[in-house]
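Of the protein chains in this complex, all but one are displayed in their positions.
By letter and in written order, the chains are A and B; residue numbering begins at 1 in each of them.
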Amino acid sequence: MSVLADLLASHIVRTVLAGAALLGAIAGMLGAFAVLRRQSLLGDALAHAALPGVCLGFLIAGGRDLGSILAGAFLAGALAALAMMLITSRTRLKTDAALGIVLSVFFAAGVVLLTVAQARGGAGSLGLATFLFGQAAAILRSDLWIMGGIGLAALALVLAFWKEFKLVSFDPDYARALGLPVALLEATLTVMVAMAIVVGLQLVGVVLMVALLIAPAAAARQWTASLGGMVVLSAAIGAASGAAGALVSASTRGLATGPLVVLIATAAVLVSLMVAPGRGLLWQALAARRARARIGEGRVLAAMQGLARAHGDTGYATEGGMLATALGGAPTPARLAALERRGLIRAVVHPPETTPHWELTAAGHAEAAALADPAGRAERSP
Amino acid sequence: MTAVFFGSIEAMILLTGVLVGVSAALLGTFLVLRGTAMLTDAISHSIVLGIVVVWLLTGQTSGPAQVLGAAATGVVTVLLSEALARSRLVKMDAAIGLVFPAMFAAGVLLIGLNARNVHVDVDSVLLGEIGFVWLHTVTVGGVAVPVAVATLGVVGVVNLAFVLAFWKELKLATFDPGLAAALGFAPGLLHYGVLTLTSVTAVAAFDAVGAVLFIAFVVVPPATAFLLTRRLWLMAVLAMALAAAAAAAGYALAVVWDVSIGGMMAVMTGVWFALALLLAPGRGLMAQALRARGELRDHDCRVLVAHLHTHQGRPEMAEENTLQALIEHLRWPEPRARAAILRAHERGLVERRDGLLSLRPKGLAEADAIFGRLR
Partner (left out) sequence: MDDHSLHEPGHALHVEDLTVSYGGGPVLWDIDLDIPPGVMCAIVGPNGAGKSTLIKAALGLVRPVAGHVRFFGRPVTRMRGRIGYVPQRHSVDWDFPASARDVVEMGLYRSLGWFRRPGAAARARALAALAEVGMQDYADRQIAQLSGGQQQRVFIARALVQDAPILILDEPMAGVDAATEEVIVALLKRLRDAGRTVIVVHHDLTTVRSYFDWLVMLNVRIVAQGPVARVYTPENLRATYGRQLAMIAAAPDDALP
């Protein structure tokens, strides 16, 4: 605990922590919509496409001025989004090709501008590494204010237009028929994603921004069935990943914040995929096993009831070996124990034989009958 | 002669760029058609992890070990993404966007942890530096050839051989995977084959152009070719030609403006694409606009003919067959009405006398055709 306290005593650590958590929350909230609208990779494209804007902002401002860098990144992202829409709507090229084209060409233009900026000099901190991986340590107090402002603006938009965003994400055709300004709403959502990217670029960098948009949302989806729940949970997971990444990075040497945040968020997704109730893979496996067990148990009951009927004796004691023959294989002790636990069969002694015998209880007879004839058709036949 | 060629720095830089472009564009043709262009993006990033791991294990930053590592990383990336998507809990695009950033992050962390031992210049890993390809040479047949050129040459030959050998199968698998599977080819396997070769080419190209610029060569020239033709072999050839041209033009401009060579080459692929988007005959934006206008005018012309025919020779003709009637009854704005009349006049369908429009014989024939079709 004192380690934590020591860490938090540092001003820089607190700033980075706040920045990472804030970014995680913003990316989580907006990423939920991107993921639901199948625009996960749009974030990737926009993040790469921002480079020329960042460089232009740097060049025009003559230095590292967050405001102009953000504005440049934002404009570049907007242009990229427009280009993508143009390509997908006016050619037979599909979304993936449009994303790839915009991503790589814009980024290439950015690389060219980068060399221009580097030639001009004074681009010390504007190495490509900074753009690609972010430079969490370079975050300033003032940057936090800007991030917070953008975050609040995004939150306000999401709250104000909640139901419209919900409908447009689910069924844009119906929304259009209803008269909602779908193009405007979709553009707003895309712009908000661009905002999130722009905010996160300098903290975690391009590639990792992609993950921050997708992972918390993907994780949150596994736990909740409502959009509101998903957005809130996604923001929370994002914030937690950001904070955890910042803390771990601060307490070790040689581990950068950005990649750590991404790995933590990805881990959250994997855990969610495994464990989430209802959807998680472990749950599915358990449910499948339960279903298989029920089927197996049903077969035992059916076999026993068949034998009882053949002998005209509801209290017929089935011998273990006979049961094995009827079923084509001995039922496992666990299965018999489960049936016993459910009160459907009971063990009996059937002298002079010494091998184990089982008989159906009244409940067992009822269950076997129900399994054989679930719709009660037997009663209706003459 | 060859020694001079391979000794010329400029020629080597150009050759490297062309080799990267041609290899990438050839494979990219199939990726773009299959709709999996973004997997290239994924592989180009996750491959950083492969490079680092191989380097940690063998200490080599190039050579057969790295090639194997690249191939493995590419396959792993795609396998993991597809496995994730198959769980149905996550959609395919999200799956891709989860796997490669995680792998990339792991790679970056590993680099950071081991940065003490070796100075790994991240910029060069991701950007490449084509200007320095001539630094490391290997002797081939008595001539000193840059390593990058030799590697890319070999990779290019392998790619070409693969594509030529499996041409029919690739063609079928790209356009109709279902049929290919039914016929006993393994379209999935071929698909993985292309992706593996892409990964290998990526690693070979890293020295020269770096990861993200490699994507440009894989995706953009084939997309450009797609706008120009639908024939597969022509598309592949055009893609390779466009890539080579981009490499040449990019290099020239980069020298003139003193900017990043690799970046400029990639930008030129984008320039070709933009040009094709605008100007492609039939499919380009300008052609679309012209066609839309033409269609609208032709349609209006037909409506005009039908309208005139309905009222021709009838008492209301004086009222109906006028410009004013078009504006009021068809609710056309005046410019549109005038344009329709002009078009019909150009085609010899109508004539105008004293403000009254009437159909000429050719127009009557057209009207018969229109109404005949409705029967």
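Here, a contact is a pair of C-beta atoms (placed from the backbone, for glycine too) under 8 Å apart; a residue touches a chain by one contact, two chains touch by 3 or more.
These figures come from a predicted structure and were not determined experimentally.
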Q: Would you mind spotting which of B:Pro315, B:Pro333 or B:Pro361 touches the chain that isn't drawn?
A: B:Pro333
Q. Quick one: which of A:Leu59, A:Leu227 or A:Val262 touches the chain that's been left out?
A. A:Leu227
Q. Any idea which of A:Leu167, A:Ala236, A:Leu270 or A:Leu371 touches the chain not displayed?
A. A:Leu167
Q | Interface with the unshown chain - residue positions in subunit A | A | 36, 38, 160-164, 166-167, 169-171, 173-174, 176-180, 221, 224-227, 229-230
Q | Touching residues (missing chain, whole complex) on subunit B | A | 91, 288, 291-292, 295-296, 299-300, 302-303, 331-333, 373-374
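In the analysis below, only the chains that are shown with their structure count from here on.
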(Q) I'd like to verify one number: the distance from the centre of subunit A to the centre of subunit B, where each centre is the average of its C-alpha atoms, in whole angstrom. (A) 31
Q. Okay, in this complex, where on subunit B does subunit A touch?
A. 32, 35-38, 40-41, 45, 84, 87, 89-91, 93-94, 96-98, 100-102, 104-106, 108-109, 112-113, 115-116, 122-123, 126-127, 212-213, 215-216, 218-220, 223, 226-227, 254, 258-260, 262-267, 269-270, 273, 277, 283, 285, 288
Q) Which positions of subunit A touch subunit B when the two form their complex? A) 35, 38-41, 43-44, 48, 86-87, 90-94, 96-97, 99-101, 103-105, 107-112, 114-116, 119, 127-129, 132-133, 207-208, 210-211, 213-215, 217-218, 221-222, 254-256, 258-260, 262-263, 266, 269, 273, 279, 281
